[in-house]
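One protein chain omitted, others in place.
This part shows subunit A:
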Amino acid sequence: MERTLLVIKPDVTARATEIIARLKQAGYRIIQASARLTRAMRDDDDEQKRSVQLSEEQATDFYQEEMDQGGFAQLVAFIISGPVFAMVIEKQNLFDDIPAFVGPRSPDIGRTLNPDCLRAVFGKDELRNGIHYSEDPVTARREINFFFPDNIIDPLPSMEHAKLFLESAIYPTLLQGLTELCKEKPANPTGRFVADSAATDIQAPPEAAMPQKSLSAHSLKSLDGPEQPAGAGAAGGADDWLPPKVLLKPPGQLQLSEKELDEEFTRILNANNPHAPQNIARYNNKERMFKASPNMEHIVFHFEFDGYLIYRGDEGGENKIEVAVDSAPKAVSSSTQQAEADGGEDEKKTSRGPLRNQFNFSERAAQTVNNPYRERSTNTEPPPQRTYSMNVNQWTIFDTYSEDLQQKEKAAKEKSKAPAPGGTKGHKDEDKGASMASDAHGEDVYYKNLELRKALITIERMANQNTFDDISQDYKYWEDASDELGDRKSGTLLPLWKFAFEKDKKKQVTALCWNPQSPDLFAVGYGSYDFSRQGPGMIAIFTLKNPSHPEYVYITETGVMSLHFHPQHPSMIAVGLYDGSVLVYNIQKKVDSPIFKSTTKGGRHTDPVWQVCWQKDDLDDNLNFFSVSSDGRVTQWTLLKNELLHTDVIALKYDNGEHGQNGAEDERLFSLAGGCCFDFHKRVEHLFTVGTEEGKIYKCSKDYNSQYLLSFEGHQMAVYTVRYNPFHVNYFLSASADWTVKLWDHNDSKPAMVFDLNGSVGDVAWAPYSSTVFAAVTAEGKVFVFDLNENKYAPICEQQVVRKAKLTHISFNQFEPIILVGDDKGTVVSLKLSPNLRRKSQTPEEEPQKLENVINLAKGKPLTM
């Protein structure tokens, strides 16, 4: 079904009724007309009232499509010249039919083509052609909207929508109602009742019904029955354009004959619900009996539906919707309330606020300018970052803790000292700064670092160890296998390192002494026994760990003749020089000069000091040592705080020179015997023996400086060494240039044993481990080792150690099976004793007895076991 707007222009408004009649005749239905027109059509009022007067603006607006065509001004002027009638007409295939029905724009052409068309009949010329209509659905929609803003042209519901709506809203209600009716099976026929009520619903005029009502009626109608436009035309009259009454007949309706239909039934409508039971009885507790309950519900809701359609273009759409929803009347279907409901709706419509002028209304709104958004941001400078990583070990933690502890202790100390005057504090700070500066300076220079120097020494030793690896291995592990063979009465000496100080090839080794504490440290004295080749002397202190270079070197003015390490203070060395002076060095002090030196004034010897020997501290705990010189004196030197005090112990006189004792001073001087060597008794402190240049040996005491305790037969030539046995304290050895070594009992003036070594014996030494073992060196360059327990007459080892050189000194190491021999070429050789050379008794207690036995045997005395 299509709709369009048809306007009866001012020139033919007088003939509007005629035109409407023609429209209806042609099958057009008038859906809506301007309200006045509607009323006019009903009431047949005067013409002025049924029209709408357009203003110029509205007219311009209405004809805006033709604005650019010629004659637009005249058109507008014409259309506002009088009231117009506007209506919405409806017909099937309207847009196909209407051009022919209304006719072309020009009535003159219309008259020639179709003399029956409206414009041909009513129009005068092209401008005043009498009728305006919308020619296509789009224009129609716009123009209908112009005149009827609250008209709703709803699109035809599609089949699906209709079905959905019926299934959801209509069928359930219908089904319920119908089934209820079927169940009730009332005496009077109900079909009629349903049909009547349905007819009543449909009869409600569409313009008066609320939108949802018209919809429901509309859809019902469009579904339930075919269009009956013919009937409407036949009915005629003012009400004919209204939808015709249609009787709905259910399929199973009773068929009544004419007579039955004409039969009249008087029915009175009342408010009682015919289906409500009237006999409900309830137990009344008050009266203790069942009573019929008087109040019955007589209202039945057949259909209830909240509408969703509202007039378009109304003000306050939102409010309207609310109001519409709230006030949407329920489809109350009660036999008596129908009329009231209709009236109420009319009232509601009229009471709705003041209606606005649809055509002359403008709405104004003002909006203040919104401040534009402004973005403001500030970047602060990012805090500085630094990546820091560190490994933490257990020891770093330990160090940190110990440092912290130290600091705390320091702080505690300072706190206890805290109340110090401010004046000194600044001074202290300065001191600190100065000391720190000097420290820093000291640390800056690598060669001042003491630790580095120690490291240097260590490194040098290690390098030497690598260099002399085989010797080190021999020293530690090599034992001569041949000792196990044969009679086990001979041994060998294995040469190990050679020590030589490059600078002094021409010097002779004049003294050898092991350090009593460090098994690897020994001192070598360099000088010369040759009167014509004297020069400066030297003390070199070597270690076995570094054969290539001495640890300490001290240069002396004249040749060194003797030296001795202090047994209790291993850093103290006493030195005797060729010129008769004695020196004391302390190797711990980092100085090259001696800490004590004898002076000419202070009782210096006048001849070479052949031997020095430390003694036990005196009563005042002062260190002291003895020296013997060929000037005939034995002197005790005491180390006081800053001077060397000398005491002459004894002057060596010729035993038989009685005139010397009583003679003049000069004679006395010459009569003194030149002391060459001495040794102290190991037990009796004051006893000592002295060997002289003349070959005599005297036993003396520190307490008697006037005479000898005993005079031994001695040697033919100078006595170079006397040595007490370390185990059997009464025996001593003497070595002499007369090729012999003699063993003495110090209570006997005759030697107990004599050994001829075929060469000038430079030195002899007892072994520290056995009472019967001693070693001697000769000028032939040989080393002889005797073990009297094994062989009383011959050495168990006779070995050439150096060639073309005289051996001058020998010394046993106190801890290791090592001996040192020095020669007159300035070389010191270390030798390892083979196992046969170092046999000892099972216990040290047996050692003295062993020697005793040997000597008794030699003397021809019986053995004491």
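By definition in this document, contacts are C-beta pairs under 8 Å (C-beta built on N, C-alpha and C of every residue); 3 or more make two chains touch, one makes a residue touch a chain; residues count from 1.
Keep this in mind: contacts and distances are computed from a predicted model.
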| item | value |
| --- | --- |
| Protein name (UniProt record) of the chain left out of view, among "Translation machinery-associated protein 20", "Dynein light chain roadblock", "60S ribosomal protein L6" or "ER membrane protein complex subunit 1" | "Dynein light chain roadblock" |
| Touch criterion as defined above, residue of A:Asp136, A:Glu180 or A:Asp399 at the omitted chain | A:Asp399 |
| Selected residue (touches chain absent from view) among A:His549, A:His569 or A:Lys682 | A:His549 |
| Omitted-chain contact residue, chosen from A:Asp469, A:Glu484, A:Glu685 or A:Glu846 | A:Asp469 |
| Residue numbers in subunit A that touch the chain omitted from display | 393-395, 398-399, 443, 445-449, 451-460, 462-464, 466-467, 469, 548-549 |
